[in-house]
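Below is one structure, written out as C-alpha cells, with a few remarks after it.
What you see is the complex with one protein chain gone and the rest in place.
Chains here go by letter, A, B and C, matching the order in which they are written, and residues are numbered from 1 within each.
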Amino acid sequence: MNATETDYIKPELMACCGAREIRDGDLVIVGTGFPTVAANIARYTHAPNARMMQESGVYDAQPRRPALSVGDPCLNPGAAFIGSLIDVMGMFLQGCKVDVGFLSGSQVDKYGNINTTVIGDYERPKSRLPGSGGANPIGLLARRVLIIALHDKRRLAEKVDFITTPGYIDGPGSRAKWGLPEDQGPEVIITNKGVLRFDKESKEAYLESYHPDSSIEEILENTPWDLKVAEDVHETPQPTAEELRAIREIIDPMRMITIYLKRGYV
Amino acid sequence: MNATETDYIKPELMACCGAREIRDGDLVIVGTGFPTVAANIARYTHAPNARMMQESGVYDAQPRRPALSVGDPCLNPGAAFIGSLIDVMGMFLQGCKVDVGFLSGSQVDKYGNINTTVIGDYERPKSRLPGSGGANPIGLLARRVLIIALHDKRRLAEKVDFITTPGYIDGPGSRAKWGLPEDQGPEVIITNKGVLRFDKESKEAYLESYHPDSSIEEILENTPWDLKVAEDVHETPQPTAEELRAIREIIDPMRMITIYLKRGYV
Amino acid sequence: MSKVMTMREAIAEHVHDGDFLFIGGYVCRTPFAAIHEIIRQGKKDLTVTRSNAADDFDMLIGAGAVKRFIATFLSLGVYGLGRCFRRSLEKGVPHKIEIEEYTNLSLPMMLMAGALGMPFIPVKDMVGSDLLQVKSFLGEGKYKVIESPFDGTPTLLVPALNPDVAIIHVQQADENGNAQVWGIEGDCKWGANAARKVIVSCERIVSREVIGKDPSRTIVPDFQVAAVVEEPFGAHPGYTPGFYDVDFMFGSLYQQASNSEEGFRAFLDEWVFGVEDRNAYIQHYIERFGYAQFRGLMAEFDYGYPVSYAY
Partner (left out) sequence: MSKVMTMREAIAEHVHDGDFLFIGGYVCRTPFAAIHEIIRQGKKDLTVTRSNAADDFDMLIGAGAVKRFIATFLSLGVYGLGRCFRRSLEKGVPHKIEIEEYTNLSLPMMLMAGALGMPFIPVKDMVGSDLLQVKSFLGEGKYKVIESPFDGTPTLLVPALNPDVAIIHVQQADENGNAQVWGIEGDCKWGANAARKVIVSCERIVSREVIGKDPSRTIVPDFQVAAVVEEPFGAHPGYTPGFYDVDFMFGSLYQQASNSEEGFRAFLDEWVFGVEDRNAYIQHYIERFGYAQFRGLMAEFDYGYPVSYAY
C-alpha cells in the first residue's frame, strides 16, 4: 500500500503534500486545481470524512468532472447544500467551522503574507492582479492555511508589495494585535521545490523538506530571504501508489493537473 | 354598486374601515383576522394591486381558508415567496418596503402607543400579555399603522402601562428624538364605536367618525382622555354591497369573522 | 457515520441541564416529539429561545424545565393565551422564569448574527419602547446604543446569540444530518446554524442521493448536526407542509387543559409521561380519537414541478 512510485509529475507530488496536511473530518474550503485534488487525495486515503466546500455557496459537491471554477456547473448536481456566498463565507468560514483553507498568490513572503492585488505601487501598478476574492477571509478565518507557490525569487519575497491576505503579518504577536487568534494561520508553503513550514515561535517559514529532484542548496538559492533549515530536514516523501491511484483513476482521469506543468510547476 | 347594506355586523364595518385606509399597490403586513379581511376587501374593491405578507416569511399567499395564524398551513401552497422571518421582518419591513401594518393591543393610548406586554408592574404583573412579537418593528417601520381596538376605558388609555410598540410616544418630536421618521406612524385607531385619526400636528388621536349605532357622546364617555372631535365629524360610512359581497362570498364564506362578536366587538 | 438515533437517545446525549436551546418552528414544523422527550427526561434549568413561541414553550415552562427565556412573544394564538407562561410570570408556578424580551425582528437578527460569526448586529426596532427599559439576565449586554461611526446616527446594537443546542423538525434529512425544508422557515435556518450542535428531527430519512437532487433546499449541513431522529408526525399538533395539517382540535385540547394547573398536569400525565415515545403517542391518539380523525390530518397530494441541476 505504501509503495512509492517514481513516475509522477511535480504537481502530483505537491498535491500529495497538501493532502497529507488534511486530517480526517476536516472541513476544507477549496478553490479549483490543487486544493481540490489535494483534498480529494486525502478523502480517498487517510481522511475519508474530510469534506469540501466552495465559496460560491456549495458544500460536499459530487462533481463528475474536475471543477474549473468555484462556480462550475459540475458543483451543482449532487451537492449536500447549495446556498450563497453569505452561507459559506459567513456562516461556515466567519462562523469558525472551517479547518483548512488553501491559498496561492503571485507573491508570498516569509511570514506567509500573500499578495494577489498588485505588483509595484498600488496607485501606479506594474502589474494589476485580480484582488482578494475569498483569499483574505480564508487566510484570516480558516484554522490552518496551506499555501501553494512557485519557488523562485519573484514569487517568494522577503516582504510582499501588498498584503492582500495576512499570514503572520510582521511576525510574532502581529495577529493578536489585530484580534486574530494566534494559533491559526499559515501552516506550510508547498512549492515545486520543497515544503516550508511556519515556526510556531518565530512565525517564519523554514525548510522542512526538499523534493526528490531538488536540494537544500537549490532551495536556498531560490529563496529571497535567509531561509532557516530544519534540523531534521529531509527529502519529501514521494507519492504512494495509493495516492497516485486516487489522482489518476478517481479524481482526475482526464489529467487536467498537467496544466500546472505549463505554469512552471516542474 | 355603492348601495349600502344595513344587515352587517360590527366586525364587518371595522374591517371595511381598515380596507378604506389601504391604497392600490400598497404592501401590507398582516396578522390574522381583521387585518387579512381588511386587506382582502381592499384588494377586491379599490386596491386590486395591494399585496399582503406575513411575518413568518410569506408574501402574496393564496389561502383557500382564512389563516388562523401567521404560520398557518394554508399560507404555504400558492404563495409567491416563502422565506424566513429575516426576509419579511428584515428585508421587507426593516428594508422600508412595507406601506401598511395592522396592530392591536390590550392597551392603546392617545399617542397610539400600544401595550402587548404587561398590565400593571413589569416585575409583578397583574396580567402578563404575550409580548411584542412582530408588533414593535411593524409599528416602528411600516409607513402607516392601523390600530384595531375595543372601545372602552380599560383598552383605551391616557398612557399605556408599558410601551411595547411606540406610536408617537410622548407626542410631537418624540419619534424624531429616536431617529424615527416623523411622517410615519399610526394613522387611525379603528374601534367598535368609531374611527379615531391622529392629528398631524399634535399627534393625538381625535374622533373622525362614529359608527351608525354609536354617537359622539357615547364615544366621549368611553374614552379615558379628553378626546378632541373633528370639525367635520360624521357617521362612519356603512359597508357597501360590494364590500360585503367580498367578505361573505370570497374572503370569509365560513363567517369566521363572527368570532369577533364574542370578543366584544359589538 | 450515521447519526441516526431515537429521540430518547438524542435528548439524553445532547441536551443537558442548564443548556441554552434554540427550538425551531413557527406553528410550522414545531419539534414536539423532542419537547415531550425533554419533559419526560426531566431536563431543567434550560435557557430557551425562538421568535414567536407557542404551545411547545408554554408546555416546557409549565413542566418546570425552563429557567430563562429569550423571548419575543408567547401565545397559543387562535386557541388563547399561554396559561403556563402566565402562571409562571404572574404567580411563580411552578417557578418564575427569567425573561429577556426582544421582537420578531431583533431576535432573528441576533440568531443570524450568531450563525454568521458576527459579534453583534444593528437593528432599527425597539427604540422608543419600554423594551429598552427592562433588562433581565443579559443585563447591560441586552443591547447597546452607539453613534454610528459613519454618520453619527444613534444606532441600536443587539448581541449575537449562540445556543448550545438547536432542535429543529424538518421534512427530510439524510442519516448524517443534511436537513431540508420547504415552506415557512421562521427563524429555523439561522437559529440552527447559530448553535454549537443541532438535533434534527425529521418526517423521513432519505438517502444522500435524494438530498443531492435538490441541494438548494438544505438549510443545515451535516457537519452542524449531532443527531438525526426519524419522527413522523413529530410536529403534531403543529404541522409540516406536505405531510399533515395543524390539529386544531388537539391544540384547543391543550389550551383548555392548561387553563388550570391540575388540567396541565393531567395533560402531561396522559400525553407525555403516559407514553414512552412518539409511536406510543400516536397510538394513544388513534385509540382516543379514532383513526378517521388522525387520517383527516394527513396532507393532500399537490406536488410541484421537479427541477434539474444538470449541465
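Brief remarks on what is shown
We take it that a residue touches a chain if its C-beta (ideal position, glycine included) is under 8 Å from a C-beta of that chain, and two chains touch if they have at least 3 such contacts.
None of these values were measured; they are calculated from a predicted model.
For the chain that does not appear, the touching partners among the shown chains are A, B, C.
Contact with the chain that does not appear here is found for just one residue of C:P31, C:G82 or C:G117, C:G117.
Note that of C:Q41, C:S136, C:N162 or C:S216, the residue touching the chain absent from this view is C:S216. For the chain missing from the display, the contacting residue among B:T45, B:Q94 or B:T223 is B:Q94, taking the whole complex into account. By the touch rule set out above, chain A reaches the unshown chain at residues 32, 55-58, 68-73, 75-77, 82-86, 89-90, 93-94, 117, 122, 125-128, 130-137, 140-141, 162-166, 169, 174-175, 177-180. By the touch rule set out above, chain C reaches the unshown chain at residues 109, 116-124, 141, 144, 146, 148-151, 153, 155, 157, 159, 171, 181-183, 185, 210, 213-217, 239, 241-242, 244-246, 299-311.
Contact residues of chain B toward the unshown chain are 27, 49, 51, 58-60, 62, 73-74, 76-83, 86, 90-97, 141.
As a working rule, only the chains that are shown with their structure count from here on.
Summarising the inter-chain layout, the chain whose CA centre lies farthest from the centre of chain C is A. Once the centre of each chain is set as its mean CA position, chain A and chain C turn out to be 41 Å apart. Chain A and chain B have Cα centroids lying 58 Å from one another.
Chain B and chain C have Cα centroids separated by 29 Å.
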